[in-house]
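Apart from one protein chain that is not included, each protein chain of the complex appears where it belongs.
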Amino acid sequence: MSDNSATQPASPGMAIDDEVIIGLEIHCQLDTRTKLFCGCSTDYRDDPPNTHVCPICLGLPGSLPRVNLKAVEFSLRVGKALNCGIAHEAEFARKNYFYPDLNKGFQITQYDKPIAVKGYLDIEGEDGEKRVRITRVHMEEDPGRLVHKGGADRPKYTLVDYNRAGIPLIEIVTEPDLRSPKEARRFLNKLRATLEYLGVFDSEKEGSLRVDANISIQPKGWFEREGKGKADRGRVEVKNISSYKGVEKALTFEITRQKNLIRRGQKLETATRHFVETRGVTTSSRSKEMEQDYRYFPEPDLRPLRVCDWAAEIMLPELPDARRARFMEQYCCSPIHARTLTGELKLAEFYEKVADIDTALAATWLADTLLGELNYRDMSIVVVPPEQFRELLELLKEGSVTDKTGVEVLRVLLDQLKETGSCEGPRACVDRLGLRVITATPTLAGEDPVVKAAKEAIAEQPQAVADYLAGRKEALNFLVGQVMKKTRGCAKPGDVNTVLANLLEEG
Amino acid sequence: MIEEKDIEHIAMLADIGITKEELPEFTGQFNEILDYFDILDQVEETGASEHELANVFREDEIEPSLPQDEVLANTRDAEDGFFRAPRVM
Partner (left out) sequence: MASVTFAPDDRYNAFITTLSEAETGPGRLSGIPVAVKDNISTRGIPTTCASRILAGYIPPYDAHVVTLLKREGAAIVGKTNMDEFGMGTTTENSAFGPTLNPADPTRVPGGSSGGSAAAVASGMVRMALGTDTGGSIRCPAAFCGIVGLKPTYGRVSRYGLIAYANSLEQIGPMARSVEDISLLMEVLTTHDSRDSTTISCPYRHTPDPSVRGLKIGVPEEFFGEGVDPRVAAVVWEAVTRLEQQGAEIVTCRMPSMSFALAAYYVTCTSEASSNLARFDGVRYGPQADTRRPWHESFQDQRREGFGAEVRRRIMLGTFALSSGYYGKYYAKAQAARQQVRNDFVRLFRTVDVIAGPTMPTVAFRLGEKTDPLSMYLSDILTVPANLAGVPAISVPCGTSEGLPVGLQVIGQWFRDEKVIDVAAAYEQGASL
């Protein structure tokens, strides 16, 4: 890991010879049908509390866990995709602590024998391609969900729903190899894409990914010299980050906070802080964060996993890097388009459904136009019916709509989707709004709408006409704009150019 | 030699709620028992014992969950389908 000299400080005002050190712990829910240790359905999100529970995930006395084969297989896929070594023998262990979201007073996890260790994931770093090392990947069960009730007028208490208890999680721990919030975000995006490509994770599900981040600011080069665990400045663990955007926000906030402390010469204590998503800040954990002693020991109700041979048989699907290379080769995508289009499984699949119309047109309209419009509306690609988008691409390809009206149609359709979940056909939409392209007749006849609009523009803008005739050819662009406005974007810019030039020549 | 403050620490770790009056007796008994456990110091580490049985799995197939009223039948303190627990914040 040698990013030296050229790196910009991650935050303005930071000493040029300091650098940000970030390591992540990511919890992802595995997309199995049933929970990790019982047959309860994982499809709990819209259901009433405590309706997806049984004696096992409720932790009733006498119940015993049983390992979900699929969860193990998914974990092996993740381990392999992250280039990890698969453990000769993995083992479940109990992590003992008392909290009402724990149904048994302990969490079944993996401790000194995780299923996979020592891997890496390549990302686009601040200085080009960067390898982020993975420390370990382990399996564990999700705790239940707590709702905190009461307030000033009422004694406080907690409500507990165990529907989430026992959902299989995979925890992925990185080495502290990330150097900026942007790198952290890119790592997460790449990881998410990888997990989705593996078919083990559904990022659309609320709360399916949670991140804890370790962050410190150290003198440049310190980390390479000293390595982990020897921080001369304290390290903060930010817990409870539950969205992709939140990670960058939380880290940026924390860097500013630490930087200010350092600047004031204050000592930064190693501590745990919580990210408050709504306010975009991290706060000190008030709970007595006394030295936790989890008293790990092997789970006596379960048997070890010896799954090396099985792991070797598992064939991985095409992963984001491979797909990116293929998109460049097969569809001649630009490197930037290829990266964008393969950065999300659903997007890549969407592209391949429409690419046959025109690979370049589809790439541009998908990566540049559609994604922007979706982000603006906070919508996901999954709500867009590919057939409708195909139809729009066809309209564009055959020249039935201009780029400009194409965007307009897209916006109308997306607004309909957002409101009602469905939308009219693009062709119908174009006709309804009268946005079909207007083709100018070469005769310059007065009844031609383009010619009519051009004549109006010439009459209304004598100055521009004069400029043009005086040899300032850029004045034509202004007139073209006027004509486009008058034709509501339905005219082809090329036609308008020709018509205007001819009319002006005629004088 | 375990002292009363050690017992208090263990009781805190175990969240067992020990009273001041119980301390001396627990401490004495602990010392006697731990002295006996010292015999384990003579045991040589023989390397990890291997279970013969491994890879015990179930298929990822949905089994019925309990009806909500049965889930909540053993608490008198349910609220809107949730269990009620003391505050943690």
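Letters A and B mark the chains in the order given here, with residues in each chain numbered from 1 onward.
Operating definition for what follows: a contact is a pair of C-beta atoms (placed from the backbone, for glycine too) under 8 Å apart; a residue touches a chain by one contact, two chains touch by 3 or more.
This is a predicted model, so every value here is computed, not measured.
Engineer: Among A:Q29, A:T51, A:N96 or A:Q258, choose the residue that contacts the chain missing from this document, as touch is defined above.
Structural biologist: Per the contact definition at the top, the residue touching the missing chain is A:N96.
Engineer: Sort through A:L36, A:L58, A:L413 or A:L476 and give me the one touching the missing partner chain.
Structural biologist: Residue touching the chain left out of view: A:L58.
Engineer: At which residues does chain B meet the chain that is not included here?
Structural biologist: Chain B touches the chain not shown through residues 7, 10-11, 13-19, 26, 29-30, 32-33, 36-37, 39-46, 49, 53, 56, 58, 66, 70-71, 73-77, 83-88.
Engineer: If you put the missing chain back, which residues of chain A would it touch?
Structural biologist: 55, 58-67, 94, 96, 98-100, 103-106, 155, 157-158, 160, 293, 295-297, 300-303
As a working rule, only the chains that are shown with their structure count from here on.
Engineer: CA centre of chain A versus CA centre of chain B: separation in Å?
Structural biologist: 40
Engineer: Quick check on the complex: what are the chain B residues that touch chain A?
Structural biologist: Touching chain A: residues 13, 15, 51, 53-66, 68, 71-72, 79-89 of chain B.
Engineer: Using the touch definition from the top, list the residues of chain A that touch chain B in their complex.
Structural biologist: Per the stated touch rule, the residues are 32-34, 38-41, 48-55, 58, 66-72, 89, 98-100, 146-148, 150, 155-162, 287, 293, 295, 302-307.
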